[in-house]
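With one protein chain held back, the other chains of the complex are shown just where they sit.
Which chain is which? They are A, B and C, in the order written, and residues in each are numbered from 1.
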Amino acid sequence: MRAERLAPIRRRYPAVKATAQLDEVLRDPQVDLVAIATPVDSHRALAMRAIAAKHVLVEKPLTRSIGDALALRDAARRAGVTIFVDHTFVFTPAVRKMAEVVAAPDFGRPLYYDSVRVNLGLFQQDVSVVWDLAPHDLAILHHVTSGRVPARVSCTGVAHFSALEDIAYLTMLYDDDFVPHVHVNWLAPVKVRQVLLGGARKMLVYNDNDPVEKIRIYDKGVSLQGDDPAATPLLMEYRIGDMTAPVLPTTEALKLEVEHIAACVLDGATPLCGIEAGIGVIATLEAAQRSLERGGTAIEVVIPA
Amino acid sequence: MRAERLAPIRRRYPAVKATAQLDEVLRDPQVDLVAIATPVDSHRALAMRAIAAKHVLVEKPLTRSIGDALALRDAARRAGVTIFVDHTFVFTPAVRKMAEVVAAPDFGRPLYYDSVRVNLGLFQQDVSVVWDLAPHDLAILHHVTSGRVPARVSCTGVAHFSALEDIAYLTMLYDDDFVPHVHVNWLAPVKVRQVLLGGARKMLVYNDNDPVEKIRIYDKGVSLQGDDPAATPLLMEYRIGDMTAPVLPTTEALKLEVEHIAACVLDGATPLCGIEAGIGVIATLEAAQRSLERGGTAIEVVIPA
Amino acid sequence: MRAERLAPIRRRYPAVKATAQLDEVLRDPQVDLVAIATPVDSHRALAMRAIAAKHVLVEKPLTRSIGDALALRDAARRAGVTIFVDHTFVFTPAVRKMAEVVAAPDFGRPLYYDSVRVNLGLFQQDVSVVWDLAPHDLAILHHVTSGRVPARVSCTGVAHFSALEDIAYLTMLYDDDFVPHVHVNWLAPVKVRQVLLGGARKMLVYNDNDPVEKIRIYDKGVSLQGDDPAATPLLMEYRIGDMTAPVLPTTEALKLEVEHIAACVLDGATPLCGIEAGIGVIATLEAAQRSLERGGTAIEVVIPA
Partner (left out) sequence: MRAERLAPIRRRYPAVKATAQLDEVLRDPQVDLVAIATPVDSHRALAMRAIAAKHVLVEKPLTRSIGDALALRDAARRAGVTIFVDHTFVFTPAVRKMAEVVAAPDFGRPLYYDSVRVNLGLFQQDVSVVWDLAPHDLAILHHVTSGRVPARVSCTGVAHFSALEDIAYLTMLYDDDFVPHVHVNWLAPVKVRQVLLGGARKMLVYNDNDPVEKIRIYDKGVSLQGDDPAATPLLMEYRIGDMTAPVLPTTEALKLEVEHIAACVLDGATPLCGIEAGIGVIATLEAAQRSLERGGTAIEVVIPA
């Protein structure tokens, strides 16, 4: 941290210790966990230093490569500390409700997850829109699918103003027919934060811009009449039922996240967004990046053991 | 046409001649143009018969392959008749306004076109969602870009219930950095018909579900401060101005289309959606189909001379 | 009917008999019911002639005065025919669902009904906005309350361009604390058709502009903790639960209305919108008119026996 940033912080939060020296923090016996909120390229080195002494919370995206992520995992294992990845959306009441709806048996098998995450700016200096915005959806997906990782990713995108893509489209292909897709865009005239999530027996819309009814559950479904998908004519059955917007708690996600991390550190609870979630997201991003460079060719997502 | 369908039509529209015999229509000297609204697979054969005697209007998609489309073009040239493709959206006041906005010099160069065209059902029997819904956007794009055809297409999608895809994503890559993307889906719980269209100096949202304000023009733009896209830090300039929803005429698209076709047939006007538009759309669909089968690998769009 | 209007109708609907002579219709033994869709001022005289021979369906508003409405009722009783009032909204799936929700025991007592029914134009030539648009809400209210009539009405409004009010507000005061209010306006820049309907234990929003989710039911309520409304501090309990938008049939209201009328005429079913509904609406409108002329002073709604 630049030293000139310390004075205003000390003035505003006089009860808080502020320092520009990581070592001071690492030596402080009162500190259990170090949060790393710095440019992505510095995550690996800073986290490595912190892991030696403390638990660590790292901002998303965890690292720039799957290799770095695995190195952190191994170091943390050896040091016996826990790495948390700051996937804040996972702690929002809306995403928790989404996970609950998808896990319920009446949702049917998940068919697709379609996210639009677009707005005007802000262009990042160090990462493209893929690495800036897509981690939110990949983290949500990791959580909602109980830790599944896509088999392959196809990604297209364009860098209109610099070397970094400002618009991109990711299609995640799973081993079954679940197909998530994410549209990320820094050039949109309106802010959209909307997910369509289709199951065989229920469907869901998650509109994060809606101040109250963020989750809408549709009792709608499609099924094949008869068992033969090759039958002609194809007889589809549509079920159109009620829509429900469940009441959501108004608790702030960050508060829930901090409480959860405290429970993990102090009481040994299992992290919701630990290193495995971080690795799943980074492996997917890395494959997306390679696909982008090859014009959309699907790239396998590989997580070395 | 099945003969049993004739009676109710004759009862309801007694002034209209109804027949199940194409030849009767083709022999009728009062008929200038034959409209073909049949399953796609029959388009080529029926149009070929009609071309010998009449001008022809063919429903979208024009044909199942670029080869068929070219064969129709050549036959029509030899017969001296005109082929119209029923790209109805091109005649809507909203799409006309969109074309006008994009063509104006203050729009800047087009950066992207992002369309979401989703709803629940109806599953088609003979074509996938790509061939059913994407032609609308490809036709709009052909019109709005004054006839440009993408260089390559990347397409991903999944067939959840039959052999035909029910959800698909197409990215069109142009020779410059214009990047259209289309999301088509028969499995969505809500009906969305929305296009985001970004230019370097203006942006536009086309919401076809809005009964009145279908087009919203945003006086927003992004530009690089300085000329060096490799500069660090990257200095982006955002312009945020007013939004305008222009008043649109309420004329029905079908009425405008029919009047336009009459003007072409009777007075020799140039077709807005002639065989060239049809060929551009079919060539793109064919490339998309091949990309879909190869997991998203970008496929060149080729139109043989 | 003006005779020159007959020709185009005959051309378009050749199976339909068209005449400009009411007597011809009244003499026709194949006719069971005469529908009167003419300017309001002619309703009484035309209906009186028709009643002598046929059942009658009269467009809303039934008449210009409660006296005329009662005269029609008496004449119909003597002639043994039925009068139907064309309160089409009562036959929409949305209003039927609304009535069902309000009647259910878990709705609690109705607290208020607040309707906004505004748009730009069309100015009527013969009636103010009160007599043009408010009948829709008064008819819905009559249906939803199972035939209750307000005790008093307070109405304010202004005529900006002619002698006829173009904006008006009606408050209906019932003997209990149910309080409907209607805002009608020909001068609004946007079209709004929205009703808020509050019960003690559930609440409802009816948005007729929403193509699909016209009815939204909120599991929300307010109640007093303890029994003493004079207690200080007042302890209110808010219940905030889920919102549900029930699926509605897509049947056209006019079709349901015609079927219902046929069932009444042919099979003796009880009319949903008979003369009593018409009288309730007209008595309320007449009181509203008098209140309007007196600057909002509440006027009693009186229905002579």
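To be clear about the criterion, contacts are C-beta pairs under 8 Å (C-beta built on N, C-alpha and C of every residue); 3 or more make two chains touch, one makes a residue touch a chain.
Not measured: the values here are computed from a predicted model.
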| item | value |
| --- | --- |
| Residue among C:A35, C:A71, C:A99 or C:V222 touching the omitted chain | C:V222 |
| Residue among C:P29, C:G80, C:G121 or C:P304 that touches the chain left out of view | C:G121 |
| Given C:T63, C:T82 or C:S291, the one touching the chain that is not displayed | C:S291 |
| Of C:V102, C:V130, C:I167 or C:I275, the one touching the omitted chain in the full complex | C:I167 |
| Touching the absent chain when the full complex is considered, from B:V31, B:M243, B:V258 or B:I303 | B:M243 |
| Where the unshown chain meets chain C, residue by residue | 111-112, 114, 116, 118, 120-123, 125, 152, 154, 156-164, 167, 169, 171, 173, 177, 179, 181, 183, 185-190, 196, 198, 200, 203-205, 216, 218, 220, 222-224, 229-230, 232-234, 236, 238, 240, 243, 291, 294-298 |
| For chain B, residues in touch with the removed chain | 213, 219, 240-247 |
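Just so it is clear, only the chains that are shown with their structure count from here on.
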| item | value |
| --- | --- |
| Chain copies touching (chain A, chain B) - same or different residues, decided at half shared | same |
| For chain B paired with chain C, centre-to-centre distance based on mean C-alpha positions, whole Å | 44 |
| Centre-of-Cα separation between chain C and chain A, whole angstrom | 52 |
| Chain centre separation in whole Å, for chain B relative to chain A (CA means) | 35 |
